[in-house]
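Yeah, one chain of the complex is gone here, protein chain that is, but the others are all in their spots.
Here the chain labels run A and B in written order, and each chain numbers its own residues starting at 1.
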Amino acid sequence: MATDTTVRRWRGNPSLLAGAVILGLLVVVALVAPPLLSGSAETLTDDARLGPGAEHLLGTDAFGRDVLARALVATRLTLLMAAAATAVSFVVGVAIGALVHLAPRWLRETCLRLIDSAVAFPSLVLALVIAAVLGPGTGSAIVAIAVAGVPGFARLTANLAATVADKDYVLTARLLGVPGPRILTRHVLPNISGPLLVLLSSSFTLSLLDISSLSFVGLGVQSPQYDWGRLLNEALPSIFAQPSVVLAPSIMLIVTGVGAMLLGDGVASLVDPRTRGTAPAPTGAADTAAPATPAKESRALRAPGGAGATAGTEPDGLLTVDGLTVRAGDRTLVDDVSFTIGAGRIVGLVGESGSGKSTIAMAVAGLLPEGVRANATRLALGDLDLLGTPPGRRLATEIGIVYQDPIGTFNPALRLGAQLTEVARTHLGTSRRQARRDMARALADIHVTEPERRLRQHPHELSGGMLQRASIASAMTTNPRLLIADEPTTALDVTVQAEVLRQFRRINREHGTAMLFISHDIGVVGVLCDTVLVLHGGRVVDRTTGRDLRRGTVTHPYTRALLAATPAAVEAGAPLSAVRWTADTATAQPDGTPLDGTTPDGKPVDGTQPDKAPLDGTPLDGTPAHGTPLAGTTAHGTPSDDLSDTAADRPPAAEGSR
Amino acid sequence: MSATATAPDAGTADPLLRVEDLTVELGHGAAARRVLKGVSFDIPRGSTLALVGESGSGKTTLARTLVGVHRPSGGRILVDGAPLRAARGREGAATVQMIPQDPYSSFDPRRTVAQSLAEALDPIRARVGPVRTRIAELLGQVSLDPDSMDRYPHEFSGGQRQRLAIARALAPRPRFVIADEITSALDLTTQAEILNLLADLRRRLSLTMLFISHDLAVVRHVSDTVAVLLHGDLVEFGPTAATFAEPEHPYTARLLASVPGDPRFRLDDEPATV
Partner (left out) sequence: MSAGPAVPAGPLPAAAVRRAPGLRLGGGWAGFAVRRAGGLLMSMLLLVVVTFLIVPLLPGDPARAIAGTNSSPATLAAIRERLGLDEPMTTRFVHYLGDIASGRLGTSFRFDTPVADIVSTRLPYTVQLVIPAVLLSLLIAVPLGMAVGVLTRDGRRRRLGVAFGTIAGLLASAPVYVVATLLIVLFSISLGLLPSGGATTPSALVLPITALCIGPAFAIARVVRQETASVLAQDYMRTARGHRLGSVRLHLRHALPNLVTSVLTLSGLVLTSLLGGTIILENVFTYPGLGTEVVQAIIYKDYPVIQGIILVVGMLALLVNLLVDVVLGIVDPRTLDGGRRGH
């Protein structure tokens, strides 16, 4: 890693910096104080029990020794003991936690159960056992705390190693014939080093505080040696006569605790890939990871006709979207998109990841994530202005929403009945019993077996397909004017997808509900939608119809390119079109295009400008410049393919969630 | 219930991989479930068998059994007529390799591409130095710039990582390759690139491959033979084109009719109650 990124990480991480400074100072004190201050700390004088003053900042104890000097000198012994105990418990604990994964199954299970049992007890109990065996003393306190810390380290290491061992790269390494111990040292330990480091830093403090607590109750360091715990112990009897004597060791203990806490926080955010970047990406709609798109180029890129009177806009629309622009900070996710949906019509938004399709849906629904702002000339559902702060009741009852991932969409802690009937109960004032009866009937209508029982179940007890169909049925309970479906079939099996599509069609036929249907699947959009808007880089590049998509009679080159890349739409065995629709399509290169991923900072490694948006300056209404055949058979990407590709793929943070 | 499984084309005489009556149970004791129920099929040398199934059909279990993660509770797996031992060690690596589904967890984030590929070439020492030329060659094979070998996985896009995974799987020159849903996490265009690359590699290296997918349209593009799994039973087995034109098993017909864009797809039918 480059030095400047390291510097930036430290600067952007005040707790790491503060923690390191505090602990660094303590180490300096531990080194410097004993030679400089032992005199005033240990020499008996007649100045007994002095209050705080100029000569003795925190006063003197019963033997005339300087209280502050004693606390500072005690730093060395305290830190040394804590370091020794932590080192032992770290090494032994990590070794046990890692090695259990090499053991045969039965031994591993037994060890893990044993570790679990040990962790169930407060570690001080184990420490007391050791202290009882070894008797009070410095050495026994160290051993006691070291042993007491082992189960914690072992458990954490074992659990972390288990999550890494589940990763595909460990499986692959095993398939490649890498021996177990090497997998451990090569793959597992390096990948769990981050969290272990966090534990190490916080565990150091815990050891320190625990050893001090043993000294404090008289089981640790014995006179004439002294650590902070011992000092506090000696101060306690005279606390009424001279309360100030407890201050110095107390302050030292608290400062150390805070220092290690800050360091732990800092290290945690340092090793957490989600906080590595500078600005956290907004969460929520998957499409918000769209590439930056400078707004000034929008004029040239508008789909034929722009906002107005071509296919995709219908007179007296129910939903009117005019000039919708969505920005996250200075990135434009959706740029000047206009369309209308007439009553009873189904409009599809199709495009690859990062095209802004989900963002449009969430903007219409008013559910954009924090920090993402929508602007529009007009955004209205009939007489309901969606731009202001429309009344929640009308939003909830007039717009039904179906999301992509049926499993993540449901609250895992609540029963289905409560969730599915919530809108009706909250906004229509339907009684609980009536709402449940309605919902059960709606579920029966879509062939969900035992609907009454389903309502009492938790989401994890149902399949994704059943949840999604329930979610659609629930969205229809208020008879909304518009149904927004954001990739509703993406997470489903193909036969279930077909059922869900039929459900949408039936709703549209029977209730005349208008729909905004978002999908990356051009086939799905083709069969269901009346009108289809093709999106790329936050802009509408083509407006076509479902029928044209089905028949393949589309004219726009980008849409044709998408069709040509769709396996279902291309003759079996024939090569698929993999041409990227980008600004530089004209200069598309054959095989062997250099790597063009991005660095963690978001800069492309090959030096292209990150803000060089796809579509930049390419005339969309005709053949691309230089006449490169778009739907031709030239395979493979172009230099900028990863502006779309990287955005398309899940961000690295998603790794953690698997 | 299982269809008798012999590829009706020329390869019958010379199956590289033969799976006979394979039964796999997952879980222990009362929780044990039979995930594969007596599955049999052949893959002729140099051909690609596509294994299709929906979630829970057992297709990933089959892949994991072939590479030795799960132990079969019954049946045999033969490679060139000899029983496949648990695919461990260098011999195992030279027999079967798998390209995993998720391009994001298939590479150790802390090792460079060269280090990961070196591990595939020399599992014990995994030193990059002696094998740089071979790594460059492998990267070239999957149309990646050899100069990128010293980069870390996070610097590559999903599609590029999938190419890297293919390169790594090819590195030990395995006798056959298992591709487990390798395009399901990718965008349409990226998927097209990967599928084209696979088609190209099959031609050039005459790969023997088991291609697992839930996507029938994708399968149609990459396979010679297709097998359909339903709840652990192999219900359909036959040449791809013929099977797609005239499926034998009703489930296969239903699968095919569920693909939007297929002429058999009907949006206005009442859904069949399952």
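Keep this in mind: a residue touches a chain if its C-beta (ideal position, glycine included) is under 8 Å from a C-beta of that chain, and two chains touch if they have at least 3 such contacts.
Quick caveat: nothing in here was measured; it's all calculated off a predicted structure.
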For the chain left off this view, which of A:193, A:375 or A:426 is in contact with it?
-> A:426
The one residue from A:264, A:464 or A:575 touching the chain left out of view is A:264
Candidate in contact with the missing chain, chosen from A:79, A:126 or A:374 | A:126
Which residues does chain A use to touch the chain missing from this display?
-> 15, 109, 112-118, 120-129, 131-136, 145, 148-149, 155-156, 158-160, 162-163, 195, 198-199, 201-203, 205-210, 212-213, 216-219, 232, 236, 239-240, 243, 246, 249-250, 253-254, 257-258, 260-269, 280, 283-284, 365, 367, 369-371, 392-393, 395-396, 401, 403, 405, 408-414, 419, 422-423, 426-427, 458, 460, 657
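Basically, only the chains that are shown with their structure count from here on.
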When the C-alpha atoms of chain A and chain B are each averaged to a single point, how far apart are the two points in Å?
-> 30
Contact set on chain A toward chain B in their complex = 167-169, 171-179, 182, 186-187, 190-191, 352-353, 447, 493-499, 501-503, 505, 520-524, 526-528, 550, 561-562, 565-570, 572-573, 575-580, 591-595, 597-600, 605, 635-637, 641-642, 644-646, 648-650, 652, 654-655, 658
Flag every residue of chain B that touches chain A in the complex, lowest number first.
-> 54-55, 67-69, 87-93, 96-98, 100-111, 116, 119-120, 123-124, 126, 140, 143-145, 147-148, 151, 154-160, 168, 172, 185-193, 195-197, 199, 214-218, 220-221, 240-241, 244, 254-255, 257-262, 265, 267-271, 273-274
